[in-house]
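Heads up, one of the protein chains got dropped from this complex, but the rest are sitting where they should.
Chain naming follows the written order as A and B, and within any one chain the residues start at number 1.
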Amino acid sequence: MEFLYSLFSFLYQFGDAFAFLVLSACGLAVIFGMMGVINLAHGEFILCGAYVSTSVTHMGVPLPLAILAGSVAAGIAGMIVEVAVIRPLYKRPLDTIVATWGISMIVTQGTLIVLGTTMAGSGTPFGSFSIGNYSYSVYRVVLMIMALVTLAALWLMFTKTRFGILARATIQVPHVAEALGVNTNLVYSMTFGLGAALAGLAGGLYAPTMTLVPTMGSSFMVEAFVTVVVGGADIFLGTAPAAVVLGFIKATLTSWQGQLAGQIGMLIAVIIVIRILPRGISGKILKERA
Amino acid sequence: MAILETRQLNKHFGGLHVTGNVDFALEPGEMHCLIGPNGAGKSTFFRLILGEHMPDSGHILYDGSDITRNKPFERIRRGISVKFQVPGIFKELSVRQNLEIALQHHVAPLMLHEEIDRLLEFLKLSADHMQLAGNLSHGQKQWLEIGMAVALKPKLLLLDEPTAGMTPDETFATGEMLQELNREGMTLLAVEHDMAFVRQIAHQVTVLHFGKVFAQGTIDEIVADERVTAIYLGEADA
Partner (left out) sequence: MSHPSRFTAFLKLVEGPQTLGKGPKFWSVFALVLLAACIYPQFADSYDVGNNVYFFNWLFMAMGLSLIWGYGGALSFGQTAFFGVAGYAYGVLTINLGDAYGLTLVSLLLAVGISALFAAILGYFLFYGRISGVFLGIVTLSVTLVLERFMAQTAGPQWAIGKARLNGFNGMGAMPSLTIPWPGGAIVLYPDVTLYYVTLALLVSVYLGLRILVNSRFGNVIVAIRENPLRAEMLGYDIRKYQLITFVIGSALAGLSGVLYTSWGNYITPASMGMTAASLPIVWVAVGGRSDLTTTLIGALAVLIVFQTLTIYGSQYALVVMGALLVITVLIAPRGIVIALSDLLPARKSKMKGEV
């Protein structure tokens, strides 16, 4: 029995790490995979989602709707950023990193100036359950399910919907898509908006579990970065398997040595992986298949 | 002894065989053209020789030694040089500096500028030596890259469609440049589509088709070969 308790405890930790990696990375991964742009303001879209959903909760709106509102707000903000800043820089990937970094600075500090050093949270819902001697948060389990739902929804979106098919066509052969009458600019805007909305979703989902401060975005960044670096450009062949592997490493080290050790271990693993698989897991898989 | 030889060279991406058991030999001093319909595996074959791709099986022998597992820059240092299809030049640097970077490896500092001037003249770029390379015309960019490849004083020069996008006059002038290099002892292997150009320079022609050596001979023999005409016609039909 003791063994089963520990096993469950580990699975819970793994699921928690996996969910955090998937949710914090998928917005970054969609934008990088589809547009080749690394969005350093990713953390600030997470911030946007968290702040908007929490404020809306304070107005009495139920949590699921509030999270949706946070996600939509981040998505709209993302589309504005795409038009104003990203679009002129498509051919200069390093410059988009720098520009989105500038946006990140403005938003973090702007939030601090306008809204102060912290915002009242909404509290984690659903309480807890216990197995063996440990108690677990129900909401964390909901987050794990949400991570899987998000992956499934993205898969459906990119394979079954008109937007998904147009988006993939635009990314693979932009000039052909354009010749066929696809408004490629709109597709790019919507893709960036989608990535930002996913970041907002992560922010909304994790807002009830965190202290809301203007720099909270940066606490997602390391996880998001390493997942995308290991995963490479494809969200299904890359991000998801990367989150499994990294989640395992992180859960093992966290339960052994604590949170920070989990993070350090993950980062070292990633740096070693780069030496072996420079194009990430999906690059490796795609190379085998192509 | 052949300067370059491939034995049973294989490369596939997933299920697709891009080159299948290619046996190929190139004699020193030869000017050899590689032709074939699109997708015949010509570019992949070049990449394998350069080490940009690693073969799945087979061997590449250069100048008597096996270079199959060598890194690209190691192959270059042994005397292979390449001109890419899309001009690979340093756009933000001057023409002169482009050549300097290619030459500085093996030319003594005191001789460097004299050597650059000689190359500039050969490439008909003397007047433009201080221009940014990115501002040259397309044909001039192609010449500049040929110049950079030649600057290494290679024994074997690989050219991937060296005349792509050139006017007929520029193409002819390029042919003369290459012939001059060949007279000085350089072995050349070119992928080329322009049959007039192939006729101008090639001693021997190899036809690749579906990643295999399909036919080999002089240009007249190849043109007379009905099977070769058939695969090209087949492509025209498709």
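The rule we apply is simple: a contact is a pair of C-beta atoms (placed from the backbone, for glycine too) under 8 Å apart; a residue touches a chain by one contact, two chains touch by 3 or more.
Please read these numbers as outputs of a predicted model, since none were measured by experiment.
Checked against the full complex, the one of B:135, B:167 or B:229 touching the unshown chain is B:135. Of the candidate positions B:26, B:89 or B:208, contact with the hidden chain is made by B:89. Of the options A:97, A:141, A:157 or A:210, the residue whose C-beta touches the omitted chain is A:97. Interface residues of chain A facing the missing partner chain: 32, 36, 38, 40, 85, 88-89, 92-95, 97-99, 101-106, 108-110, 112-113, 215, 218, 221-222, 225-226, 228-229, 260, 263-264, 267, 270-272, 274-276, 278-279. By the touch definition given at the top, chain B reaches the unshown chain through residues 50, 52, 71-73, 76-77, 81-82, 84, 88-94, 97, 100-102, 104-105, 131-132, 134-135, 145, 148, 152.
Going forward, only the chains that are shown with their structure count from here on.
Note: centroid distance chain A to chain B, computed from Cα atoms, is 46 Å.
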